[in-house]
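Scroll down for the structure; my scribbles are underneath it.
On to chain A.
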Amino acid sequence: MMKGETIVFYLLAALTLVSAAMAVGTRRIFRSAVYLLSSLIGIAGLYFWMRFEFAAAVQIVVYAGGIAVLIIFSVFLTQRAGDDMPTPPMLRTIAAAGAALLGMGLVMLQLVAHPFPTPAVAEVDRSVSAIGRRMLATGDDGFALPFEVVSLLLLAAMIGCIVIAMRTKPNQP
Partner candidate 1 sequence: MFLTRYFSEIAEAVGSLLKGMRMTGYYFTHHKEIITQQYPDNRATLVLPERFRGEVVMTHTENNEHRCTGCTACELACPNGTIKVVTKFEVNAEGKKKKAVDKFVYLLELCTMCNLCIEACPTDAIRMAQTFEHSVYDRSQLTRILNKPDSKLQEGVE
Partner candidate 2 sequence: MMEPGLYHMLFIGAALFFIGIYGFLTRRNLITMLMSLELVLNSVCLNFIAFNKYVWTDRLDGLFFTVFIIAIAAAEAAVAIAIIIHLYRSHGSIDVSSAEDMKH
């Protein structure tokens, strides 16, 4: 008999993969966004399953609450309800599926053949305060520099978005 945890894992994996496949397969763009969202939530569930609660919460906040809403908004602004996307030409579908399957096969061959080192026994403390201390530490295992670089990147992205989205005055060419 399977343990409850195992059943939950398989359910989450199925949710993630099936909805991801449907997200790239469906021809209705809004449904595609919703399937993508459920796939992202499935991944957050997998993080929860691995006891990485902080990563799961960040995933839900940023992806489900931010990026998915952004994508849905852009769908609202650029598509008409009821329109289906055109089916891609058969040749391209076959070529893409072939490439994806081939790559998948190669990666899986490598994965099965490669022995991964056995884990060190002690699990490190993953509470939020420990994460915060590591995040702002400047020593060998600190992440202060990437943290600052990411914050700069976010600032640059914000300015870039404002500049792109700013409406040019209609009377100017």
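Selection rule, in plain terms: all candidates are chains of the complex that A comes from, given by their letters.
The rule is simple: contacts are C-beta pairs under 8 Å (C-beta built on N, C-alpha and C of every residue); 3 or more make two chains touch, one makes a residue touch a chain; residues count from 1.
Note that the structure is predicted; figures quoted are calculated from it, not measured.
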Exercise. Here chain A stands alone, and the other chains of its complex are listed as 1 or 2; which of them touches it?
Worked result: 2
For this session: Using the touch rule from the top, collect the residues of chain A that touch candidate 2 in their complex.
Result: 2, 6, 9-10, 13, 16-17, 20-21, 23-24, 29, 32-33, 36, 39-40, 43, 46-47, 50-52, 54-55, 58-59, 62-63, 66-67, 70-71, 73-75, 77-78, 85-86, 88, 92-93, 95-97, 99-101, 103-104, 107-108, 111-112, 116-117, 119-124, 126, 130-131, 134-135, 141, 143, 146-147, 150, 153-154, 156-158, 160-161, 164-165
